[in-house]
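Yeah, one chain of the complex is gone here, protein chain that is, but the others are all in their spots.
Entry: chain A
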Amino acid sequence: MSHPILQTTDLTVRFGGHVAVDHISCTFNTGELTAIVGPNGAGKTTYFNLISGQIPSSEGKVVLNDRDITRMSVAQRTHLGIGRAFQLTNLFPNLNVLENVRLVIQSKSGRGFNMFSMASSHDDLTTPAMEIVERVRLADQALQPVTELSHGDQRKLEVALLIALDPLVYMFDEPTAGMSVDEAPVVLDLIAELKHRKDRSILLVEHKMDVIAKLADRIIVLHNGALAADGEPTEVIASDVVQEAYMGKELEDV
């Protein structure tokens, strides 16, 4: 059931003298949901950027399905199976909800260079896009431009784009950040559903411990850019390193 799909080996990035991600070696498995935790500035999002390719690494390797993707462009990685939802909502603001999702399906269909047919005539792209819009409960807003959506709905759309992409490795960066208590479950249920399919690897950066406790099969802890702990949720949460580096910080913040 769980076989390795994504590996990072000594993955490192330096910005000037500052080491933002420090020799992280880690393997992620299919059928497993890995929560990535750590205090602010621990390098979680930067680690994500190195895996999905937004930032080039200074050192180390990223291997997907036995293929070295370290030097590949973002788009190439996407085609091979890395998919990312962003921490700060990152959509096509003046296009409508359905079109945002349709563009993802179109990207997978490889029809991007089709110039002489009407985009609206490709029902085989529009229909699945609409299904996903319904799944994230945005059907009523399907024809509204993104700029008119509430923050919570924009977060749902952000997740919808990733679900439309259906990559081998799902990367969620704080998917419920800023969502209200009644909205968050829509997104969390979708993630749980994905997890139960057991045929995808899910990476989840999350701060809320209750969410992690419910969803995670495994937790890795980053601290100052380095891997500080890796293991079963119960043992990691109980470990000193988490209590000190992460929970401690949380308590101070409150």
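We adopt the following convention: contacts are C-beta pairs under 8 Å (C-beta built on N, C-alpha and C of every residue); 3 or more make two chains touch, one makes a residue touch a chain; residues count from 1.
The rule is short, and it goes like this: contacts and distances are computed from a predicted model.
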| item | value |
| --- | --- |
| Listed names "Peptidase S1", "Electron transfer flavoprotein subunit beta", "Amino acid/amide ABC transporter membrane protein 2, HAAT family" or "ATP synthase gamma chain", matching UniProt entry of the absent chain | "Amino acid/amide ABC transporter membrane protein 2, HAAT family" |
| Among A:55, A:103 or A:142, residue touching the chain not depicted | A:103 |
| Residue of A:120, A:150 or A:243 in touch with the missing chain, whole complex considered | A:120 |
| Missing-chain contacts mapped onto chain A | 52, 54, 73-76, 78-79, 84, 86, 90-95, 99, 102-104, 106-108, 111-120, 122, 125, 161, 165 |
